[in-house]
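All protein chains but one are shown in place.
The block that comes next holds chain A.
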Amino acid sequence: MRKLGKMERARIDVTGLGKTYGPVTALTGVDLTVAAGSVLAVLGHNGAGKTTLVDILATRTRPSTGKASVCGYDVATHGHEVRRRIALTGQFASVDETLSARGNLVLFARLLGAPARAAKARAEELLEVFGLTEAADRPALTYSGGMRRRLDLAACLVGSPEVLFLDEPTTGLDPVSRTGLWATVRHLARSGTTVVLTTQYLEEADRLADRIVVLAAGAVVAGGTPAELKARVGARTTTVTFRDEWSARWAVEEFQRIGLAPTLDPDAYTVTAALPDAGVILALLRALDRYGLDLADLTVTEPTLDEVYLSLHRAKWQQPPAPAAVERDTA
């Protein structure tokens, strides 16, 4: 019963949201909705306005213009009701450094209204899930950056938030912890939690999100499902490295024969080409194998955030394009 009610309400509505800090426009004219139980990824470079957006939705910052509601409550007028239903892990660690991991988790559980014993049990559970059991009784001051990050994430799962805000949750995490966090987010979304996360990585957004919005200079410049966005951005790219220049030059012809448009870097012995679909890889490998060309390396890369920006190249963003992307564009 409760679940149904939760599904109806747990969502986010934002219209015409803007925030200015003196002369700086951090957000402008942002419209978006997040359906209950879905994952929204907010993608954008440094200074794009991601943290500002999350902080407004989590009632830590007041909007300058526009309206935002979370779970049906206006963030500006019903902050307390919003706070009862959300949890936030900000971009920067926000735990009590003098307390241990266990102490922190118990503290936050108690503040959410958990009785002492239940708070301890919940802390124990989260310590295990986030791999903090061994360090559980040391002050957080002594933790590594990644451990602190994990504690931060655990802290926002102490209660049962209907909406979870994660501001660059995987920054500073090692690959194992990152994969673990992704699993956690998926699990939470499946069980009905609405998740808003910010990231700089298209790959992360692609893996987790039902929808992505791209922020640039405080404005939404693109939005859609990961598939839609990638379709607009273009394909994956493959880079094949050979043992010598001669093989690389030979391979260029093979690339062309199966319909790809390769770029050769004779100094690095690499050939790069966009892949229209995954199947082409097989055809490419067969063709290279026929001539016994020896591969030193083969990588397939997803389009990066830079490419999203470049391909959208709308509006007023002032981010200097990364050198790699420029080269590929002109090639």
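Quick note on the criterion: a contact is a pair of C-beta atoms (placed from the backbone, for glycine too) under 8 Å apart; a residue touches a chain by one contact, two chains touch by 3 or more; residues count from 1.
We take it that contacts and distances are computed from a predicted model.
When the listed names "Arsenate reductase (Azurin) large subunit", "Quinol oxidase subunit 1", "Biotin synthase" or "Transport permease protein" are checked against UniProt, the chain not shown comes out as "Transport permease protein". Remark: the omitted chain is touched by one listed residue; of A:Thr33, A:Thr65 or A:Thr98 this is A:Thr98. Set against the missing chain, the residues A:Ala35, A:Leu112, A:Val252 or A:Leu295 yield one that touches it, A:Leu112. Even with one chain removed from view, chain A keeps its contact list with that chain: residues 2-3, 21, 55, 58-62, 79-80, 83-88, 90, 92-99, 103, 107-114, 118, 122, 125-126, 128-134, 154-155, 157-161, 176-177, 179-180, 183-184, 186-188, 191-193.
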